[in-house]
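Every protein chain of the complex appears in place save one, which is left out.
Here is chain A:
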Amino acid sequence: MENLILAIETSCDETAASVIRNGNEILSNVVASQIDSQKRFGGVVPEIASRHHVEQITVVIEEALEKASIVPSDLDAVAVTEGPGLVGALLIGINAAKAFAFAHGLPIIGVHHIAGHIYASALVEPMKFPLLALVVSGGHTELIYMKEHGSFEVIGETRDDAAGEAYDKVARVLNLPYPGGPHIDRMAHEAKKGVDFPRAWLEDTYDFSFSGLKSAVINYKHNLEQRGQSIVPEEVAKGFQDSVVEVLTTKTIKAAKELGVKQVIVAGGVSANRGLRESLSKALEQEGIPFTAPPLSLCTDNAAMIGACAAYMFEAGVRSDLSMNGLPGKELKSWSNTDDKLR
């Protein structure tokens, strides 16, 4: 595969651009985060996110091209996150991508954000099929089976909160700043023992549920406070994390074995979690299944992953046009031509 792609990602609160060669080589990967601004509101405010994207967009794209030492005429295509995400935020990346592509007569490719998260692993090592991806982020918790490039089957997903969302909500209960995931992760490692919280197994499916766990944490705190006692935040953090990690690991291993996959990858912001990485890596090693966890910079939102995914879409002849719109609820669909019936 030979191609050079400029990728743009603005689905949430990072303005990002990257240049990717041949789907696996990062020539540049620029991310302008809004976290300092959004922190003031304890979460991402869509209107604020959109405003920051407009401020940053051309600066970020310029930096990506300069760091990669390339000019527009070197490129084969422009890729951009089409969805899912915050619609107002998506629109900035999409319209910048379309204008850039038009200015230089380049094709444009609309990429699914979650497909992008999965393809972050292609920047680390070639993907081996069939493959199982655990996508755990602020908005998603999904197990996705891929029998080849461009083929996606969601075999399990959360029925309520996403894992990252649960982390952030529990963090709020513990009065930790936004985003709470990294704080809980750190505190969980400091604790000697954890509170015993329930695990939502949802037998006979690969689906997840985290809202019950969140409620259990809230009730636990409430009950202790009613008795005039206070919680040990580290023990709550550990108890919560242990529950999340055990369920994610157990279901991933079960699916990996049942489907006979040749590789398991983890993607999305929550895959930065040390507990989860350790647990998955240990369990998969025992099963003898190769495991890939991209570096943290490729797990949180970035444009390199969008470029990696787009490289394969480009090869497969997938193209969008200048009427591309932001799709806040875009479905993860296969782009590979082969028949999608599995197993």
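Assume contacts are C-beta pairs under 8 Å (C-beta built on N, C-alpha and C of every residue); 3 or more make two chains touch, one makes a residue touch a chain; residues count from 1.
In this text, contacts and distances are computed from a predicted model.
Undergrad: When one chain of this assembly is omitted, its UniProt record names it as which of these: "Ferredoxin", "Acyl-CoA dehydrogenase", "tRNA threonylcarbamoyladenosine biosynthesis protein TsaB" or "Biotin synthase auxiliary protein"?
TA: Matching "Ferredoxin", "Acyl-CoA dehydrogenase", "tRNA threonylcarbamoyladenosine biosynthesis protein TsaB" or "Biotin synthase auxiliary protein" to the record, the invisible chain is "tRNA threonylcarbamoyladenosine biosynthesis protein TsaB".
Undergrad: Among A:103, A:218, A:296 or A:316, which one touches the chain that has been omitted from the display?
TA: A:103
Undergrad: Taking the full complex into account, find the residue in A:95, A:151 or A:279 that is in contact with the omitted chain.
TA: Once the missing chain is taken into account, the touching residue is A:95.
Undergrad: Out of A:51, A:128, A:172 or A:277, which residue would touch the omitted chain in the full complex?
TA: A:51
Undergrad: Have a look at A:226, A:286 or A:323 and name the one touching the chain we're not showing.
TA: Answering carefully, the residue with contact to the hidden chain is A:323.
Undergrad: One chain isn't shown here. Among A:72, A:107 or A:182, which residue touches it?
TA: Reading the full complex, the residue touching the unseen chain is A:72.
Undergrad: Which chain A residues touch the hidden chain?
TA: Within chain A, the residues that touch the unshown chain are 40-41, 45, 47-48, 50-51, 54-55, 57-59, 61-62, 72, 88, 91-92, 94-96, 98-100, 102-104, 321-326.
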